[in-house]
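Below is one structure, written out as structure tokens, with a few remarks after it.
Up next, chain A:
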Amino acid sequence: MVYSYYPGCTLKNKAQDLDRYARMSAEALGFTLEEIKEWQCCGAVYPQASDEIATKLSAVRALNDAKEKKQDLVTLCSACHHVIKRVNDDMRHVEDIRTKANNYLKLDTPYEGETQVLHFLEVLRDRVGFEKLKEKVVKPLTGRKIGAYYGCLLLRPSGVMAFDDPENPTIIEDFIRALGAEAVVYPYRNECCGGYISLKEKALAGSLVDQVMESAMDKGAQELITACPLCLYNLKNSGAARKLPVRYITELLAEALGLMTE
Partner candidate 1 sequence: MQVEKTQEFRPKIVAFCCNWCSYAGADLAGSSRLSYPADVKIIRVPCSCRVNPMFILRAFQRGADGVILCGCHPGDCHYTTGNYYARRRMTLLFSMLDYLGVENGRTRVEWVSAAEGVKFSATMNEFVAKIHSLGENVRLEDLRCKRD
Partner candidate 2 sequence: MHRTEKEQADLIREISGVDTRKCMKCGKCSASCPAYDEMDIRPHQFVSYVQNGDVKALLESKSIWKCLSCFACLERCPRDVKPAKLIEAVRLMVIRQRGEDYLSPNEVPELLDEELPQQLLASAFRKYRK
């Protein structure tokens, strides 16, 4: 199975681990992530206003590229996934945006939201299957107590993202269990880490991260995993010193699949 793959800017720079381990793991699990050509930055935030069209176009180009190749589009970074999934929803359901975007892009055939956007985790859950994943694990992470940190962008707004229950998600916990570790469920796993605000509002970001860390530690987590480079950055760099180690989901995956080269 070959998927179109949209890595996004951060995965090409600061979050190369997230990207590299995803590709390695994909091959090990029997699917290929085929990077789409000439992708452009998704803009990192979804333009919410009804009169913003230009800022949605890079997402549409990526979506159309996948459509032309008749492939599903896989993303990994939470921000990219959020933007592309929501723009795709607009292209499906908002006539005004669909018309204007197509007018800009002048495609041979208009893009009307045909592409299926999948997060890497959704591929694991819905296409590979966590049972199958479990079979492929060569180094089970037995005994480790791992907390999932979802953040905001994968889950909300749930009507569009349709990723998991926005208030009590289970996909990353199921993923952790498939890798042989113990999943620690804690209430703040879907609360905001502070996002881009950490650039200028350090104190606020700090207090939010502390809340997440405290909550995870309270429930007995020994480490956290996330799918988002910005969440990872904030969890590591904002707030109090009392911290759990944080890693990308794909690092954990690669480790369990025995792909780490240490």
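Here is how the candidates were picked: all candidates are chains of the complex that A comes from, given by their letters.
We take it that a residue touches a chain if its C-beta (ideal position, glycine included) is under 8 Å from a C-beta of that chain, and two chains touch if they have at least 3 such contacts; residues count from 1.
Only a predicted model underlies this, so the values are computations on that prediction, with no experimental measurement involved.
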Which single candidate from 1 or 2 touches chain A in this complex? 2
Which positions of chain A touch candidate 2 when the two form their complex? 8-10, 13-15, 41, 43-52, 55, 77, 79, 152, 155-158, 166-167, 191-192, 194-201, 204, 208, 228-230, 232-233, 236-237
